[in-house]
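Can you keep this structure in mind? I'll have questions shortly.
Of the protein chains in this complex, one is absent; all others appear in place.
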Amino acid sequence: MNDSISNPVRRVDAYDKAAGYAQYLADMKFEGLLYGRLIRTPVSRGVLTGVELPEMPEGYRYISAADIPPGGENRIQMIKSDWPVFVSDTVRYLGQTVGILTGPDRQRLHELASKITVHCRTQEAAYTIEEGLACRGGAIHGDDNLFADFHLKKGDPEAAFSQADRIVEDTLETGFQEHVYMEPQGITAEWKEGKLVFHASCQCPFYIRKAVAPSVHMPYENIIVNQTTTGGAFGGKEHFPDVIASALAVAVYVLRRPVQVIFDRREDMLYTVKRHPSQVLFRTALDAKGRITAMDIDARLNAGAFESCSPIVLQRTIFSANSVYDIPNVNIRGRAVATNTVPSDAFRGFGAPQGIFAAEMHMSHLARELGTEESEFKRKYFLAKGGKTVTNGTVREEVLLEQMWSRAAELSGYYEKLKAYPPGSYRGIAPAFYLHGGGFTGSGEQEIINGKVRITGSKDGSAEILLSNVEMGQGTATTFSKIAARVLDIPLDRVKIANPSTARVPDSGPTVASRSIMVVGKLVERAASQLRERWGGTSDESVLVQYEHPPWIRWDQETLQGDAYPCFSWGVCIVEVSVDPGTWEVETLGVWTGHEIGRAIDEAIVHGQVIGGVNQALGYGGLEKLELSGGGFAQHTLADYSIPTSLDFPKVTSFLVENPYEYGPFGAKGAGELVFDGAAAAYAAAVQRAVDRKVERIPATPEYIMEITEA
Amino acid sequence: MNQIHCRINGSPVAISSPGTRRLLDVLRDDLGLTSVKEGCGEGECGACSVLLDGKLVNSCILPVLAVSGGDILTLEGLRETERGRCIIDAFAETGAVQCGFCTPGMVMAAAALLFEHSDPTEQEIRIGLSGNLCRCTGYDMIVSGVALAAERGRGLW
Partner (left out) sequence: MVDAYYPGSLAEALELRTERGAIPFAGGTDLMVKYRRPAGVLPELPGPVVLLGHLDELARITEEGGILHIGAAVPLSVIESDRRLPYLLRSSASQMASPALRNVATLGGNIGNASPAGDGICALAALDARLRIAGSQGSRSISLEEFITGPGTTLLREDELITEITLRPSDCTRVFYRKVGTRKANALSKLSVCADAAVQDGVITDIRIALGAVAPKVLRMKDIEESLRGSTPEELSERIPDVLAAYEKHIRPIDDQRSTARYRKTAALRLAEEFLRNLSEEENRE
């Protein structure tokens, strides 16, 4: 066995979790704890006219906008601050926070909460992208309901369209998706020696600190956020914890007692953020030989009631709208549309899955139209080193998709199965290709985050990594430790890493954007190597390093032109299905995936990411129907919202191809989101081949498959 | 109020509680057995799985009165046994653990399965885990963990 860093180790958190010792927020004890229940609006849009409260027994309080301390502002500081802590007049979505009811006994609290009546004057609401674009009921945001309206241009699409032999149009749609982290959202806040201290199940402790500061008018140094062991997040705990924390901040500021809010699962499913539904319209120009000469793309995301991070999600969508293909002339418009639904927000992939689903399915539709085998058609357009992206950035790495394709095709028996299952045979197999840009978009790492990491070495020979990226299941506690142990040349168990506290760790940035290993891991590597130079394991030493931008990156944030990402990770996924001709139920017979993520810091952890990501994506593609119903969601229990069980999908075959990246630790690039990006499209394309009908949206439920086959 | 007598992790326990109170709340709030998690509160996710007289049950929808005279095992009890250690080790080794929130329930489901089938097939393992939702792993590595525990623990089950 070689000594590659990729060789799997036992995860540092595995034993405590498997033996039930790990303490999540709900397992922790707080002296004198009060419980909090958020009181919500009963309508999607309107004006708050009053709140009727029952008589409050001693120890129970209702806290709302009127309780915001002097100097405090009724706003949550995310990227923008349009989202108020408490509704004071305008209501934008069903279940928006009006107040927080606190008290010592949950039974009593529940009884009191059910006696509170929130009165609103109702206005006509807009729920869908179409209704948002039409400003149904009047604009919610600005005068056009657009949180963002971006335009990209590559080559000369107008000229290409004017010379087109024919033009093919297509509309692809994706639905809402719920994160279903197994641990629901929860935060406890307390007042300690003049400081406001949060214990939060979250991805971004420093985001919470920033978010709550304006509402209680306190300086950062008096606000501490401790991440608690986090039972899954997937993007759902990137910004949403800010919403709970802000209400808690005001409550604790007033009460000076610890208050805990833990969502019940239904509450979590109804009132927390979701993946953006999308609509992507394609117009593609073909020449007389059936070659693509240009694309015109119009992408729309349902952003929900407040801006949150929707413009940045939208950037990912449009930057991914050509997937792995080099199309010479492209016009792209992207719009993030305000509606009266719960705000849409970060979810693994962050807009890329929508763009890639659309691009892959459109390419698949073109292949159908042209009578060309799908993989052959797609492979003709693969990006290559030196190729140009839709932002006119440059692909700087060797693109190994051909090699990955050959291997995946061989493992799956793709070509044999293609022959064996002609279109319409109710068996189908299909590929999807995808990529994911590593790290923050554009100059975000340099200009917004500028992450710092500290490593301290102690005289007992142990080292501690101090950074703000959290372990939420994805394995960073282990991978960061491996990087440091390897560079410092000490055993893994001599490296310590704890759940971060903003009072203790430097801000290495949020746990998002597949940046943790590639960007922050690089900082760990650099800090460790600097520490190694002056620490022999017998003294106390400390090293702080700061992010350095790769020098070649050219990016203009105003025009969205240049290298949107320093590098890409790449993937291929093949899915084989059979469709029941009587019920249109889909049985997934096989899933084969290959990924190029530079180098894996730990192969077992990466495979865990692959299999988990692929299952989540197959759920997105086939099972996870989440429909609006009166401004809320029709499927708001785990009985009705179907995430995959152990029996829904077969064992996933997964392989990795190495292609080390200079600016990642040991050559590593991002992996966590990439592995989600492609499987839904492969699934949909396999179903499409099985029933020989165009699949234009996901989830491709049996109901939908029936509609297209029986149409 | 009802008086309920049962055994929890091998010790006799007397509980004074409204009979319809969820076993989950009694285990977590009164007895501090926090390996038992609440993921959904309606019997769908299995994070609250415990064994009642050797059978897997969801403690979130079991009224405490229903366990009168019963024998309850949580992970706090199981981890003290050789069987428990065998499953925990196998999970840690196969990468079956990610965020960990479903894991105690998964370990209990694995135990229930192995008590019944000492040498399960992959399909039997998948059926045995089918009421325990995991959003991180996609299950394959948990299935491997259970298979490894079955193999390593030969004679234990």
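Per-chain numbering from 1; labels A and B assigned in written order.
Please note the rule applied: a residue touches a chain if its C-beta (ideal position, glycine included) is under 8 Å from a C-beta of that chain, and two chains touch if they have at least 3 such contacts.
Every value quoted in this text rests on a predicted model; they were computed, and no experiment measured them.
Chemist: Could you tell which one of A:W584, A:Y620 or A:Y683 touches the chain left off the display?
Modeler: Reading the full complex, the residue touching the unseen chain is A:W584.
Chemist: For a quick check of understanding: of A:V337, A:L383, A:L623 or A:L656, which residue touches the chain that isn't displayed?
Modeler: Spelled out, the listed residue whose C-beta touches the missing chain is A:L623.
Chemist: When the complex is taken as a whole, what residues of subunit A touch the one chain not shown?
Modeler: 26, 35, 106-107, 110, 262, 264, 267, 581-585, 623, 627, 629, 634-635, 639-640, 642, 644-648, 702-703, 706, 710
Chemist: For the chain that got dropped from the picture, name the residues of subunit B it touches.
Modeler: Output for subunit B: 1-2, 18-22, 24-25, 29, 38, 41-44, 46, 49, 52, 55-58, 61-63, 65-66, 68-69, 109, 112-113, 127-128, 130-133.
Going forward, only the chains that are shown with their structure count from here on.
Chemist: Measure off the straight-line distance from the CA centroid of subunit A to the CA centroid of subunit B, and report it in whole Å.
Modeler: Centre-to-centre distance between subunit A and subunit B: 31 Å.
Chemist: Quick one: in the complex, what on subunit B touches subunit A?
Modeler: That would be residues 28, 34-35, 37-42, 44-45, 47, 74-76, 79, 84, 87-88, 91-93, 95-104, 107, 122, 125-127, 129-143 of subunit B.
Chemist: Using the touch rule from the top, collect the residues of subunit A that touch subunit B in their complex.
Modeler: Residues of subunit A touching subunit B: 8, 10-11, 13-24, 26-27, 179-184, 229-234, 264-265, 472-475, 604-605, 607-608, 611-616, 637-639, 643-647, 649, 651-652.
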